[in-house]
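To start, I am sharing the structure in question, which I have written as structure tokens.
Note that one protein chain is taken out, while the other chains of the complex remain in position.
Think of it as A and B in the order they're written, each chain with its own count starting at 1.
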Amino acid sequence: MKTTVSRRTFIKGGLAGTVVATVLPEKKSQAATFEGYPDGMGVLVDLTRCVGCRSCEAACNEEQKLPQPDKPFDDFSVFDEIHHGQKRRTDETRYTVVNRYDVPGLDHPLFRKIQCNHCQEPACLTSCFVNAYTKTPEGAVIYNPNVCVGCRTCMIACPFNIPTFKYSSAFNPRIMKCIFCYDTRLKEGRPPACVEACPQEALTFGKRNKLLEIGRQRIRETPDKYEDHIYGEHEVGGTAWMYLSSVPFDQVGFDTHVPKEPILNYVKDFLGIVPMVLTVWPALFAGFHLLATRKDWLKNKNEDTHEEE
Amino acid sequence: MRFFSHQRPELPIVDHVKPDGSQWTLKEKLWLGLSGSDYFKQFFRNPVNWLMIGIFAVGIPLLFQRYIYGLSAVTHASNDYPWGLFLGFGLFGMVPLSASGFMLGTTVELFGRKDFHPIERLALLNGLLGYFFAVIFLEIDLGMWWRLYYPMIVSLGPAAVLFLVAWHVATYLSVQVAEVLPALFEWIGWLKGKRIIRSMTLGLTIAGIILSTLHQGALGALFTYAPAKVHPLWLSANFQWIHFFCSSIFAGLSMVIVSSTLIRNFAGWRCDDEFKNSLDDITIKLGKGCSLAMITYLVIKVVAIAHDQEWAYLLTGWGSYYLLELGVGVVLPMFMFAIGVRNNRASLVRFAAVIAVLGIVWNRLNTSLVCFNWQLYQEIPHWKEVWITITIYSLYFLTYRFIVYRLPIVYSWKGEK
Partner (left out) sequence: MRTRKKMLQATLAIAIGGILLWPEPGRTMEAADAPETVEINSLARLYSGVDFNHAMHTEIASCVQCHHHTTGGEVTDPNCIRCHAKSGEADTVSCKECHSSDRFSKDDLSKRDNPALYHIDKPGLKGAYHLNCVTCHQKTGGPTGCQDCHTMTEAGEKMFQTGQHAPSETTGGEHSGH
């Protein structure tokens, strides 16, 4: 009995499959191949200039109205803080932190400021299934807390471990991350608070393209002073915030193993098979079904005809 | 439940009518035909229930804590390990173990293998509950759990892998509800409903395969967003989704073997003869499927390592751990399955299935927790997080048992159907 039923329903099954197939790939097709905005702004962070004064941290805290820190911003003992063997990182109370690195063979320490790098093709953005992230034409990667569901995939995806989650809130949690001071400054063409606060101009704000020129100029003209590499020019497909360093980048806490292509490229393999499965599977398995149940069907049919006779 | 057999021959309930000709009421059906006091007597006689009570006594207050004070009250609130046990076990572990639904649905309905029919409903139920509780785990882990439906209607991010997971798990959950409904309809005696669903079986089954292939794979593909974070041995940008999909096949089958074994041993009164008599045979056939899926899985695991030129990693400490996982979690059960099948020893197959189930959970935990951010440090989940995970799993167990005790899952309904 089952097989005759399924014969009839075969069409329905096929139809259902086709509907799924036509509705869903539509949504996949945007799998963006977005290259970033040509006139986007960025910041070039020069480790040879930074003196670890933490002015940027203080300015960010004020600008972004972040909670009061544990220790004042002129307390340099924070550089010795170690959690789980790691130096300080961004968390729900700070969008940016400066860490000290004692590089062997160097008579003075180096400092590195970290914050969101505002990637050209942000992994956080591409991994978000509610589109909470936007890359603005000005270059900022901003976040919309009103649609975020708190799944924290962006935190998994960000190659620089930047986004953090406000775990401490039960009713108003959200992602906390540097937004390039977009609302208050960048939108109006003004430099971010941290850049403005930096006494050393260790943070150079400008069009990303111009910053690359500047970076290359510094390397070209003082080759002894710099590693011949601008971190962020190509890392994860390019970032709006980039770094210059006097020592190999892995000695000052940079992950030098991040891919040179956008994170999305690693996911494309899978996204590519989606339409295939959606369109081929229904036909394939319906076919299997017909083959597998052919004998039963023939038998049933014969019985039917016998009965009629 | 020794209770039943002697004094009350009409129990367990398998029909709408009592021996005296009157109808069982729904309430009586829910109480398994026992009086309230008898029901509780048998309930408290069972040590498992006491264990459950102990787990819930601590777990429920912890859940309140999570919802009132936020995730940081019950987890380490780690920004380096954004996904903890709730997802690592609850989502990434539960979903492959629930692949049974579509596997047996396909085998019976599409390939016409009626010999698997006695276990089909159990497989479907196992699938449904696994997915349902994966969603429960998700609801505990999501920061803004009240926005669960946002990716469906409020703000769509269709280019993201998780979008696909969300849609597919949601759709598939409905498919599975539909697939399990006939059992409920038989039990409450609403035959029209059953006929409607019956007429959709093939469509549902095919939808099940599509959705399952994609979201089982998608769960793996989620990790390809972190190519620089997951240890290279556990991540292959090209093959990750196949690894996850392929391993879900034997995970799902093994899970049905485990749960059918438990049911046969501890709820034998509920099984009918068809189920009991065919179970060994079915178990061995499922074991064969497992061993085939496992060998395929092993081959693509090796292919992935060769493709990404990762041989050198095998010589490191992580490499040993990787080999240990594959050895204990896959190769060992694979041989046990093969030997069990060849010698027709269902007990060996069952033992293999238990190992395979643990092996797959181990693999998912490795991918999402242990080997995630392997260059940083090792995150050990907070005890409260562990306890809540156990609590939800216990709830899963209770629900599972509740349904198996009542609906015609491992027995066939004697009344009209």
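Throughout what follows, a contact is a pair of C-beta atoms (placed from the backbone, for glycine too) under 8 Å apart; a residue touches a chain by one contact, two chains touch by 3 or more.
This structure is a prediction, so every number in the text was calculated from the model and none was measured.
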item: Of B:S72, B:S254 or B:S291, the residue in touch with the unshown chain; value: B:S72
item: Chain not shown, touching residues in chain A; value: 49, 51, 53-55, 58-59, 61-62, 67-75, 83, 91-94, 108, 167-168, 184, 189-191, 195-201, 204-207, 210, 213-214, 217-218, 221-222
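We adopt the following convention: only the chains that are shown with their structure count from here on.
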item: Chain centre separation (chain A, chain B; CA means) in Å; value: 31
item: Chain B-facing residues of chain A, complex; value: 2-3, 5-6, 8-10, 12-17, 20, 24, 27-28, 30-32, 84-86, 89-91, 123, 126-132, 147-153, 155-157, 159, 161, 163-170, 173-174, 255, 257-259, 263, 266-267, 269-271, 273-274, 277-278, 281-282, 285-286, 288-289, 292-293, 296
item: Chain B residues touching chain A - in the complex, by the definition given at the top; value: 66-73, 75, 77, 79-80, 82-83, 106, 109-113, 141-145, 147-148, 150-151, 154-167, 198-203, 205-207, 209-210, 213-214, 217-218, 220-229, 237-238, 240-241, 372-373, 376-377, 379
